[in-house]
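What follows is a single structure, and I will ask about it in a moment.
Of the protein chains in this complex, one is absent; all others appear in place.
And then chain A:
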Amino acid sequence: MSAPVLDVRGLAYAYPDGHQALFGVDLHVHRGERVALLGPNGAGKTTLVLHLNGILTAGAGSVAVSGLPVEKKHIQEVRRRVGIVFQDPDDQLFMGTVRQDVAFGPANLGVRGAELDRRVMAALEQVGMAEHVDRPPHHLSFGQRRRVAVATVLAMEPEVLVLDEPSSNLDPTSRRELADILRALDVTVLMVTHDLPYALELCPRAVVLSGGTVVADGSTYDVLTDDALMRAHRLELPFGFDPRTLGPGVGTGQGTAPRRTPDTGGSVASPGTHTNPGDLT
C-alpha cells in the first residue's frame, strides 16, 4: 500500500516563548480521504496545520507528505503537495486581480505561459468563479473570496487540501455551495472546523485534537455521538442537531454508508484503519 498522504508521527512543538502547543501527535491521512480535524479553541489545530507544509518545524517527531519528509531541502515540493486555505480570505488574496492571485502559487513553482493560464482557469472553474477572473478580489463578496482562496491553492494541484474553518462567516447558501464544491473535488481533504454538522456532512472520518494530542480518531458519526468524549473536550453540537436522527449513513461523502471496518489495512477510499474513539476515552 502506498505511503499515506499525511504521515505525522510523535509531533511535539513548543513556541519560542515556551508555550507548548503539541505533545506527540500521530495522524495518518490516506489518499482520497476527507478528514475533519476537530477540537476546542487552543487545542493546537492551527499549530498542527502549520507543520504540514513546513511553516513551523517539528520540535520532536516527524511529518511526511506522500513519503517525502518535511525538511528544508524539499520545502517547495512539500508546499506544492499540501495546499492550505487560510481562514480569512483577505489574508490569502493579496494581488490586484483574481487571475494574478490564483497564478501566484503555480508561478512560484515555475509554471509559465499557456500552462499557467490553463491552471488558473481550471482552478477557477472548479470553484465556479471563472467569470470573475479579471476582477480585483476586494470587489467580491465574502463567499466568493473564500472560493477564490480555495482556487489559489487548487491551482498548485496539491495532493492534499487543508482548510482552516472553511465554513466560518459564510451565509447558509454560500456554506452549502462550498460543500458542493469540496465534495466534487478529487483531492484528499483535511478540514479544521468547529462546524460539526459540516464535518459530518463532508468528512467520513474525524480526528479530535485536544490539549495538544489526538484524543479520538474514528468515523465522524461515532465521534459526534460519543457524548462523554464530546463533553470532555469542549465539543458541542448546535442546538437541535442530533446525528442520531440522521442515521449513521450520512456524512460519508459517497451517499452510501460504508461503516468503519476495524483495521483491515486501509483500502484506498475507506475511512477505516483507525482506533475507535470509544477505546480512547
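Simple rule for what comes next: a residue touches a chain if its C-beta (ideal position, glycine included) is under 8 Å from a C-beta of that chain, and two chains touch if they have at least 3 such contacts; residues count from 1.
One rule holds for everything that comes next: contacts and distances are computed from a predicted model.
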Chain not present in the shown complex, as UniProt names it (candidates "Iron uptake protein A1", "Carbon-phosphorus lyase complex subunit PhnI", "Cobalt ECF transporter T component CbiQ" or "Cell division protein FtsW"): "Cobalt ECF transporter T component CbiQ"
Contact residue for the chain not shown (choose from A:L68, A:M95 or A:L246): A:M95
Absent-chain contact - pick from A:L22, A:M156 or A:L209: A:M156
Residue among A:V35, A:L48, A:V65 or A:A103 touching the omitted chain: A:A103
Hidden-chain contact residue, picked from the options A:R34, A:R80 or A:R175: A:R80
Interface with the undisplayed chain - residues on chain A: 50, 53, 55, 76, 79-80, 82-84, 86, 88, 90-92, 94-97, 99-100, 103-105, 107-109, 112-114, 116-117, 120, 134, 137-139, 152-153, 156
